[in-house]
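Worksheet: the structure to be examined is printed underneath.
The complex appears here without one of its protein chains, the remainder shown in place.
Chain IDs A and B follow the sequence of writing; residue 1 opens each chain.
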Amino acid sequence: METFYDVLRRQGITRRSFVKFCSLTATSLGLGSAFAPRIAHALETKPRTPVLWLHGLECTCCSESFIRSAHPLAKDVVLSMLSLDYDDTLMAAAGHQAHAILEEITAKHKGEYILAVEGNPPLAEDGMFCISGGKPFIDKLKWVAKDAKAVIAWGSCASWGCVQAAKPNPTQATPIHKVITDKPIVKVPGCPPIAEVMTAVVTYMLTFDRIPELDRQGRPKMFYGQRIHDKCYRRPHFDAGQFVEAWDDEGARKGYCLYKVGCKGPTSYSPCSTMRWNEGVSFPIASGHGCIGCSEDGFWDKGSFYDRVTQINAFGVEGNADRIGGAVAAVTGTAIAAHAGLTALKRARLDHGTGFDRNGEETGQRRDPQGGRRPAETAAVDQNTGRGA
Amino acid sequence: MLQYNELSADPNAQTLKSIYVYEAPVRLWHWVQAVAMVVLVATGFLISYPPPSVGGEASDSFLFGYIRFAHFTAGYVLAIVTVLRIYWAFVGNDYAKQLFVVPLWSRQYWREMWHEIRWYSFAADKPLKYGGHNPLAQFFMCFVLMVTTFFMIATGFALYGEGTGEGSWANVAFGWVIPLLGDSQAVHTWHHLGTWVVITFTMIHLYAAIREDITSRQSIMSTMVSGYRTFKD
Partner (left out) sequence: MSAYETQGFRLDDSGKRVVVDPVTRIEGHLRVEVNLDGQNVIRNAVSTGTMWRGLEVILKGRDPRDAWAFTERICGVCTGTHALTSVRAVEDALGIDIPENANSIRNIMQLTLQVHDHLVHFYHLHALDWVDVVSALKADPKATSEFAQSISPWAMSSPGYFRDIQNRLKKFVASGQLGPFMNGYWGNPAYRLPPDANLMAVAHYLQALDFQKEIVKIHTIYGGKNPHPNWLVGGMPCAINVHDTGAGGAINMERLNLVSSIIDQTIEFIDQVYVPDLIAIASFYKDWLHGGGISSQSVLSYGDIPERANDFSAKNLLMPRGAIVGGDLSKIHEVDLRDPEQIQESVDHSWYQYPDGVKALHPWEGVTQAKFELGPKSKGTRTNIEQIDEGAKYSWIKAPRWRGHAVEVGPLARYVIGYAQGNPEFKEPTEKLLRTLDVPVPALFSTLGRTAARGLECSWAAHKLRYFQDKLLANIKAGDQSTANTAKWEPSSWPKVAKGVGFTEAPRGALGHWIVIKDGRIDNYQAVVPTTWNGSPRDSKGQIGAFEAALMNTPVAVADQPLEILRTLHSFDPCLACSTH
């Protein structure tokens, strides 16, 4: 069986540079050089783990991103590191020959294969908004998930629902963790995720034979533990108070911070600002557009991508925090003014009717037929208990 | 256990001319938190809508950094005085407990609440006299202001913990708030909405304080300075 080591050796790479590769890999995974020998051993000896890559409702950008991987090359991942036995987008077989592969691998490699899911299942219309082999995709997903060792949720579709799940989510597209509940799921969000993040997550799982440590939302900490903003190279402009105020203004040309034109870097967890995209060439912010938060849950339904103060959809109300809060405050202000006016009116009337002035002093002009007793006593004191009524 | 009768339209208020209500720590806390909140609202809005860009080298300026720093400092101050205030609820006088314990179970509380509502809607001519808060005020203080304060602290430190990172105390203590509310952007939105609750509360609070001071025959404004509630009749 060909292993990754074989590949490298055959391509004229020496043992020495192979070891070097392993320690580089270890470093880039944030593991330290002590892990290098383990990586080397894993790459030298392991048979390839079958990966079944299913597609639900999606746009295939995750597959497209995956094949952009530069280290490792997508070619090497597919030919030497794992066995991509099923993937609608790349596989030679179709129709029942394709289906037969799923039957074979799920039976032969029960509990050993990794299920990778791109896209998500729609639940409305009995699942028939996404049909595969004449049946709802959800059936296929559940069936293949049943005996998988672990599940990878590629992209924001599988992780959160993504664009098809944006309001009103006409197909009831549902992230996979809501339908696969008995398996560890590694979410690799992003629309799409960065290529090398995808291949690193897979190689991590193959190398260490375990899933990476996940954060509270099920994402690998090593890549999703920090926000774009935490390591954005425009951060000094943010702190200085230097912002792009309008597109193509002087600040835009000087690379100022994109916060005022809606950058969601402060709220988005993804390694875009560090690993960057397409072999580190750039990332959204470096090319002048704010982050739209494509790695975040429900980023489609937060209102405009160009606003910092975004939409809120709660209690059946839609509007941004300032519109809702401002309206409440304005109503309150008006109510206070009206109440103050009424209070003044009432007091003016009281002055004439009660025989007490504003400060409760006797005015000597009492017109109260009950006579003598102060209004406070009338109102407040129960005759029997002496307490407030 | 707090006795409702001791605190509400209380007999003391019927007989005494003045009561010591707000002990010094409460007064100190009140003014510190009031200042902190004003700073938080002001800097909070500046965080949402930063001032016009400054020129020059990025390293020459730290304007937005300072605005945020002021916010975080005021945030810490608010959180610390809030914790101290909770402590004082245990050791202070009975009035110090009113912010946190509302006798919702007491029929009398609700009867007096009804009266207070009538008073505010001009259906009653005079309010009852209280050493501490009237039922309506107490309700708002606890369920609107204190809850919002806790909410702002929780969401504020959740956001703060994003910057200080995994393993920082803020992230450990409040990081869970983020998935609870959805995601980071949602936390910003709710934190921002909470700001409006604070503003609205303060408007009502100030209006009610001034109005009561004038109409209710008891000292209100000066009480938060001297601690004494005095009755004018």
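Here, contacts are C-beta pairs under 8 Å (C-beta built on N, C-alpha and C of every residue); 3 or more make two chains touch, one makes a residue touch a chain.
Keep in mind that this is a model prediction, so the values were computed, not measured.
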| item | value |
| --- | --- |
| Chains shown that the absent chain touches, full complex | A |
| Which of A:Val78, A:Val309 or A:Ile324 contacts the chain that the document leaves out | A:Val78 |
| Interface with the unshown chain - residue positions in subunit A | 1-2, 6-7, 10-11, 47-48, 50, 55, 57-65, 67-70, 73-75, 78-79, 83-85, 87-98, 100-101, 122, 125-137, 139, 162-164, 166-171, 173, 191-192, 195, 234, 246-248, 252-256, 272, 277-279, 281-289, 292, 294, 300, 303-306 |
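Operating definition for what follows: only the chains that are shown with their structure count from here on.
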| item | value |
| --- | --- |
| Residue ranges of subunit B touching subunit A (in the complex, touch as defined) | 5, 8-9, 11, 14, 48-55, 58-65, 67, 111-112, 115, 120, 122, 124-129, 162-163, 165-166, 175-176, 178-179, 182-190, 192-193, 195-197, 199-200, 203-204, 207, 211, 214-215, 217, 232-233 |
| Interfacial residue positions of subunit A with respect to subunit B in the complex | 215-217, 221, 225-227, 230, 236-243, 245, 251, 256, 259-260, 264, 266-269, 293, 296-299, 302, 308-312, 320-322, 324-326, 328-329, 332-333, 336, 339-340, 342-343, 346-347, 350, 354, 358-360, 374-376, 378-381, 386-389 |
